[in-house]
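I'd like to ask some things about the structure below.
Yeah, one chain of the complex is gone here, protein chain that is, but the others are all in their spots.
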Amino acid sequence: MSSTEELLRTEGLTKIFPGVVAVDNVDFDVRVGEIHALVGENGAGKSTLIKILGGVYLPDGGKILLDGREVAFSSTHQSQVSKISVIFQEFNLVPDLTIAENIFIGREPKTAFGTLIDFRRMNAKAAEILAILDMPLNVKSFVADISVAERQMVEIAKALSHESRLIVMDEPTATLTEKEVRKIFEIVRNLRARGVSIIYISHRLEEAFELADRITVMRDGRKVGTRLISETKKNDIIEMMVGKVVKDYFAPRTAGANVGEPLLEVRGYSVADGVEDISFTLYKGEILALAGVLGSGVDRLLQSLFGAIPKKGGEILFEGRSVTIEHPRDAIRLGIGYVTEDRKGAGILPAMSVLHNLTIIKLRALTFLRWLFIRDREETRQFEAIRAMLDIKISGPGQRIIYLSGGNQQKVLIGRTLIGDCKVLILLEPTRGIDVGAKAEIHRMLRELADKGLSVILTSSELPELVNLPDRCIVLYKGRMAAEFSRETMDSEKIVAAQIGQSTGGNGEPG
Amino acid sequence: MKNSRALVWGANRWERYGLPFLVAVILLVFSLLSVPFRSTYNLASNLSFASLVSIGSIGMVFCIMSGDFDISIGSMSALAGVLGASMVTRIGGPGSILLTIAIATLCGFVNGVFVTKLRIPAFITTLGMQFVYRALAYIYTTNTPVYIKDEFWLSIGSGSVLGIPSPILIMGLCFGVAVYVLRKTPFGRHVVAVGTSKNAAMLSGINVDFVKTAVFTLVGFFVGIATVVTASYLGSVNPGMTGQGYEFQVITVVVLGGTALTGGNGNLFGAFFAALFITYLQNGLGLMQVNSYWQYVATGLVLILAISINRLKSTILGQREA
Partner (left out) sequence: MIRFLKLYERFGIFIFIFIGAVFLSFATPNFLKLDTILNIIAQGSYAALVGYGMTLAITSGGFDLSVESSMGLASVVLAILIPVAGIPLAILGGVVAATCVGVLNGLIIAKLKVNPLITTLGMATIIKGVALLITSGKMIVIKQREFLAIGTGKILGIPNPIYIMVAFFVIFYFVVYRSSFGRHVAAVGSNESAARISGVNVDAVKIGVYALVALTAGLASVMRTSQALIGMPSMASGFVLVVLTVTILGGTSLTGGRANLWGTMLASIFIAMIYYGLNLINLQIFYQMLAVGIVLMLALFIEGLRLRFLKAAKAKGIKV
């Protein structure tokens, strides 16, 4: 276990941005050799806090004490020099440089000539570090060619090469397979054994509970509390995060409610580098989950069903008729809607207003004679209807969408599909990066819509969401159907097992 | 503090009134400094003259809004101009005018196809095509200028309808149509969407390739119109001279007018006033006997300053990350 010796402490740390106090008078401490989980909703201040520790931001108030002495980081470099490394979600690796070059960037060992790099020494040192962490990588490979999990490892190796005593990891396992997550856990525990402290930020409470020694909850920029993992329960943490007891977080649906005839039927469907010979049926008014880890092909299957990427073979029947979907336009015309998981990059239209974002799909229908001019009043009226239904909080239809919170933006994206008379809604990671309160709201909304006849296909990497929200869950593994679960047979362990290819027999078999 | 209220107020005012303000300033300054500048004849004829750059800038605004660039417009102009002008004796004035516009539009379309189908980044495609078009113009005319021997065509530059000079009418018409398309048609919205997030636009059912090709075609179309008017003023088209530096002027005007280079929002009115600004600036400098080479320096500086101001404004207003 960890010691009680203190490594880092913040006192009254504060950071203010125009209009919001991101970090509000936070007293936080990390002990030597401990794994300290940091949790909180989006906007709670975790990212800002670690950015201050990483030297990205200067605090507006309060102090940071390292080993009891006050320090200040005016640059990322200074923070590194103080033996603190922050590994951000987006990674700060250069794809076109090798692993060794990435680890030693900015402080490459030089030859006698002065500015020329001593590649032999650099590669050797890099290999050493990777060996310590038991990472089987070739230091001469380019970062562009290695997997996400391997990049995570390179970041850790980089931190270690700086002889960091504190490593901050921001959502390290968000996109990893179960096996890769295990590997990262192993490495993190290894680090702890070597006396390195870890601040571990995650939206996955199970991970925090499995890995950490202590857990700190932040909310609205303030620290709500710090607890020993061994002395607290998940529900307590959730309560601290949300500030109120969230009932019905995953209220189970009345079994078999309002599920109608087959709406969408997929037969023998294949996508290049994706899935092979998939068949399933989606019924009217049902919520179907497609689960699978990275490499299972779920994402590509759904992208192809929507027409964003081509299919290799197979057939789609919509309302009984065979249809061709080769471009999102075809899918939209049929009544299929799609909400991407990449909200920022492929979801919102940043330069446009909330109104324009929501109505973009339906413009032709709102246009007089389809070509002449857009009927503004009708557009605003339909927008208002959806806005009210989804309870999207805006200051006005003309507000630019980038000023909205993640949860509200997600609602706009969902609204975009609904305004087009959607019959099938495809959602990828519907509540990723959204705080618990908004999560519950979106789940409730999806339930209500399904009850009214909307069919939903969703994917999620959050087990609780997979287990409690949908009526049925189909698991894909390596591009093929691995298992199918109904309301009654749904079980987290079995789902996870199926995702990593360990399907058991019995009621886990594909239907 | 960077985003103090005063700065935000200033940035907002600039966004709305900055360009007209600049035009007023330049008019004032040169009117005080130079007598010939203040004559109604000079002011009015320069208004007409500004149509050359402003009409060409319309297409470019759309192009930059959709996230691309076209630096081949000068050569497009030369090629379309020589081809059209040389046909005057054979198909008559109005026919040649239409031919010029058609060829320019076709060039734009070709650019668009290369960018969308061959997936080559726009600036480099158009950089290459710039030389191809101009080389074709040279080859076709064996490097000799083509004179326009048609009354109708020649009359456009100096003529007027109901007392308003034709170039100004054409300019007004073009801008009117452009603003309408941008604000009131689905296509206009689609252009903005494609420029601000290509992926999101595609997932919203927009045919990105079509929009981009259409935008490049529009660039060609408006360049064609501008070429017709310019040729009318000069009386001839020259494969080497016509359109030299045109792309530079147009991009300066578009940027000065406030269209963001990152794609998304475009500013047609701004481009119009920026065209006025540049035209009067060059005219004023010329009238004050400033060495014409200074104009190069001045315009280059304006471009760099303009974009710096735009970025500053966007940062202050929080429209972009600092």
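Note that the chains take the letters A and B in the order they are written out, and that residue 1 is the start of every chain.
Following the convention adopted for this analysis, a residue touches a chain if its C-beta (ideal position, glycine included) is under 8 Å from a C-beta of that chain, and two chains touch if they have at least 3 such contacts.
Worth saying up front: this structure is predicted, and the values here are computed from it rather than measured.
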Checklist entry - Which residue among B:A44, B:V177 or B:V297 touches the omitted chain? => result B:V297
Checklist outcome for this item: Which of B:V29, B:M87, B:L154 or B:L261 touches the missing chain? It is B:L261
Checklist entry - Where the complex has a chain not shown, which of A:K63, A:K110 or A:K393 is the residue touching it? => result A:K110
Item to check | Where the missing chain touches subunit A, by residue | outcome: 56, 76-77, 80, 91-97, 101, 105-108, 110, 115-117, 119, 145, 272-273
Checklist entry - If the missing chain were put back, which residues of subunit B would it touch? => result 69, 71, 114, 118-121, 123-125, 127-132, 134-136, 138-139, 143, 245, 248, 251-252, 255, 261, 291, 293-301, 303-304, 307-308, 311
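The definition used in the following text is that only the chains that are shown with their structure count from here on.
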Next on the checklist: Based only on mean CA positions, could you tell me how far subunit A sits from subunit B in angstrom?
Outcome noted: 44
Checklist entry - Which of the residues in subunit B end up touching subunit A in this complex? => result 3, 180, 184-186, 189-190, 192-193, 195-197, 199-207, 260, 263-265, 318-319
Item to check | Residues of subunit A touching subunit B in the complex | outcome: 18, 306, 308, 327-329, 331-333, 338, 340, 342, 345-352, 356, 360-361, 363-364, 367, 371-374, 400, 416
